[in-house]
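Of the protein chains in this complex, all but one are displayed in their positions.
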Amino acid sequence: MTKFAIGQTVHRLEDPTLLQGKGCYTDDLRPQGAAHAFVLRSPHAHVLIRGIDTTAARKAPGVIAVLTGADAKADDLGTMPCIVPVKNHDGTPRGETPRPVLALDRARHVGDPVALVVAETYHAARDAAELIEVDYEPLPAVADVYGAAQPGAPLVWPEIKQNIVADLHLGSKEAADAAFARAAHISKIELVQNRLVANPMEPRAAFAEYDPETDRSTLHTSSQSVALLRAHIGDIVLKIGDKLRVRSGNVGGAFGMKAMMHPEQPMIVWASRRLKRAVRWTGDRSEGFLTDVQGRDHKVFAELALDKDGKFLAVRATVYAGMGAYLSQFAPMIPQSVHSMMPSVYAFEAAHLHLIETVTNTVPVDAYRGAGRPEGIYVTERLIDIAARELKIAPDELRRRNFIKPSQFPYTTAAGLVYDSGDFEGLQAKALKEADWAGFPARKAASEARGKLRGIGLTMYVERCGGAAPPDSVALKVNKDRVLVLPGTVDNGQGHMTVLKQMVSEYLGVDMEKIDVSQGDSDANPFGLTGGSRFAVVTGTAAGIAAKEVVDKGMEQAAKMLEAAAADIEYGDGDYKVKGTDRKATLFDVASAAGGIEALHIKNTGALTFPNGCHIVEVEIDPQTGVTRLDRYTIVDDFGRALNPMLLLGQVHGGTVQGIGQALLEHAVYDNESAQLLTGSFMDYAMPRADDVPSFHTTFHHTPCTTNPLGVKGAGEAGSVGAPPAIINAIVDVLHAKKGIKHIDMPATREKVWRALNG
Amino acid sequence: MSVKVSMNVNGEAVSAEVPERTLLVSFLRETLNMTGTHVGCDTAQCGACTIHLNGRAIKSCNILAMQAEGGNVTTIEGLAKADGTLHPMQEAFRQNHGLQCGFCTPGMVMSAVDLVKNTPNPTEEQIRELMDGNICRCTGYHNIVKAIAAGATSMAANP
Partner (left out) sequence: MYQFKFQKAKSVAEAFAGLGKDGDAKLLAGGQSLIAAMKLRLSQPSTLIDLGDIAELRQIKVETGTVTIGAMTTHATVAASAEVNKALPALAMLAGSIGDRQVRNQGTIGGSIANNDPAADYPAACLGLGATIATNKRKISADAFFKGMYETALEAGEIITSVSFAIPKRAAYVKFKNPASRFAIVGVLVADFGSSARVAVTGAGPGVFRIAEMEKALVAKFAPESVANIKVPAEGLNSDLHAQADYRAHLITVLAQRAVIAALK
């Protein structure tokens, strides 16, 4: 084993560069002579565009071009794709929401791009944009995900009846109904999954270069997948195929949002090709709020059926899921995960979801950290707490009675997933101990002596990672003295370079110092997508398979060099060795003699993994103001195995704080009449800051995953799944004790909590 | 429609003719090509653009270049020693995994150095309160807070 092998805490190799401001994010590229682009956006949520007069803007100083939807149409640009096919329960296909890169005759949300100004400087482009005259005819707008589906609501798309773009059933309705029919007790909840804004600290950016020699364009952009962008922009929107190369350098956070193509990316490439000139665009934060795909936005009605002993029978829900004005790339698929996650870590007979996806005059919604998993777990874990209270069973005990047991693996859940491993009862027991659950009453009394109300909340969570699509590939190239690793994924801050080096170092027995990692170039890197907590599981496995292929490919050359039969040669610690002798050749010697060895692993097994864990948090509420302070935050996770424990915990902390943000602070609020975003900047959208959150007490309770050779389960989204139900359960612990209140919706702001306590 | 602006950046005198409306951060990034200082918002909330002007941490996105005329500016690029040895606060961030995507990091580090200068032995609570001008979306702050505490100790030991 090398000293930086898998399982060791290795300080990140990325850091010295980033810590000195030497990283290279998209807007750090300093192309000579690039033009600057500014996007004029619809100030209205729903309008007909009667005409656009760009005459004055085109004559403004420094302006190179002003482009509109009509120009895009004339150039035969395709529309922005949604790649998820969905069939409604009546067998018809889901609705279509074809979105041009620039609005043509109708804008459907505030921020919808209407015109692109390209100029010599940013100021010139922005000044000129104010000279564009757009003849808008305002139409009625709708913002509420549930209201949009009610009769009489304004239609976002005249073609889409009642704004319902998809209506489907997941799981067996009959089985669930049968279980509910014989239930001894049914607990119910109506809740909101608050709409969120991803807000990575680096705003979206795109910079396109054009090479007249080859007629090729290179798009530099902050992303989670250069391959996917290359395909969607190159093949579908611009129809230029491989004449597009997509590159991502350092990415300043992404959280699902940057996996999606946004209109500015094809728009900038298109402008650059028309002008045969480099064009750059960097969104500012205000634009991000109005255009970055958002997350969550559900209205939920759910029920839990239990038998007389508190055994769970079934869970069922009707979920209205907001899609925004247009179906983004993966949008209709995201809420489907609510169904897969509804059984959580418990043995249910049935789980049924009626999913109604609606369009509204709002920013499109797509995957945001967790992407359907937090939404599903939240429903069930909230229901369990409600049931526990109604049945007067302790919340930990009610969960204990219903855990899937280690002896039951592989276990097929009521949602049809096959869990391979886990020790939910043991994990919960560990968490209760770590959190000193038993000592809570004394702490509660101490808080009360200070005039504060203390509550405790517990949740279990599980999520689904891994999976077949899209395949995350790894190419390995060995020459005379270096190993080059080319992953299909793009690092967004996770530390992929360090962990890939750790993994390949162990796989090949080569020092980390001799390994290079190169990512983010659609010309050089194979297919892949960072997302879904899949890097360790899928890319890690792919790297292992590619490494084995490298070793196998070198075997023939090694046999020649060592003058032995391949069958007599074994590989280890970076050497091909003749068994039982001291004769050996290094991998680099062999690669050198073979003129280099390359391997590409492009398929993955599609195996799923199920990270799981328990969050326990105590809240201290000031009844006079409603301020909720988080205290004693304990997290126990089962990630199968840690590749680099320090980095792993970094993922847990970050995910958890995004979950805390959802639970207490964050909310993309739209005015219900005008569909204007009311929380359009950090002045109104409350991002968690250092003084909003506690430090965390974390530990692991790993059970190795059996579906991949590394035994890992994935961790990127875990915290964002666990935090919301734990926190709301803790707050409701207080609200129920004081006021008999059953539920409070997220974000549980100070004012909401105060009203609940004083209403 | 332009003015001449001169200042000292990381020990070097710099001077350029820029439009009046040039923000200090644009002067650094666009004019001087020093891209270590980042822009994460347009309402002076996130702190990614934090630099030191005349020894005080400020948000360079919320001040005109001309307001820094004649001043001494230190950016993230000027923090490590010339030989590449990291500043104790940078090193503390590295040791404690106080960064992930790295975008907020230059501002975080510049802000943290200023914090420790004015509050030499900060408690966890002080660090959390005094870092309220810097937003991070990746780390959940846990390791940033640890890093700043460690950096404070290390700065005290290496004044």
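Labels A and B are assigned to the chains in the order they are written; within every chain, residues are numbered from 1.
As a convention for this text, a residue touches a chain if its C-beta (ideal position, glycine included) is under 8 Å from a C-beta of that chain, and two chains touch if they have at least 3 such contacts.
Treat the numbers as computed from the prediction; the structure is a model and nothing was measured.
Contact with the omitted chain, checked across B:Val9, B:Ile58 or B:Ile76, is made by B:Ile58.
Screening B:Val9, B:Met66, B:Ala80 or B:Cys101 for touch with the missing chain picks out B:Met66. When you scan B:Gly47, B:Gly78 or B:Gly140 for touch with the missing chain, the hit is B:Gly47. Touching residues on chain A toward the chain that is not drawn are 123, 127, 286, 624-625, 665, 669, 678-679, 682-687, 692, 749-751, 754-755, 758.
Mapped onto chain B, the interface with the missing chain covers residues 1, 3, 19-21, 23, 42-45, 47, 50, 53, 56-59, 61-64, 66-67, 69, 111, 114-115, 118, 130, 132-134.
Just so we're on the same page, only the chains that are shown with their structure count from here on.
Centre-to-centre separation of chain A and chain B, using mean CA positions: 29 Å.
Against chain A, the residues of chain B that register as touching in their complex are 19, 21, 29, 33-43, 45-46, 48, 75-77, 79-80, 84, 86, 90, 93-95, 97, 99-106, 109, 124, 127-129, 131-132, 134-146.
Every residue of chain A that touches chain B in the complex is listed here, in rising order: 11-12, 14-16, 18-25, 27-28, 30, 123, 199-203, 250-255, 284-286, 492-495, 646-647, 649-650, 652-658, 681-683, 687-691, 693, 695-696, 719.
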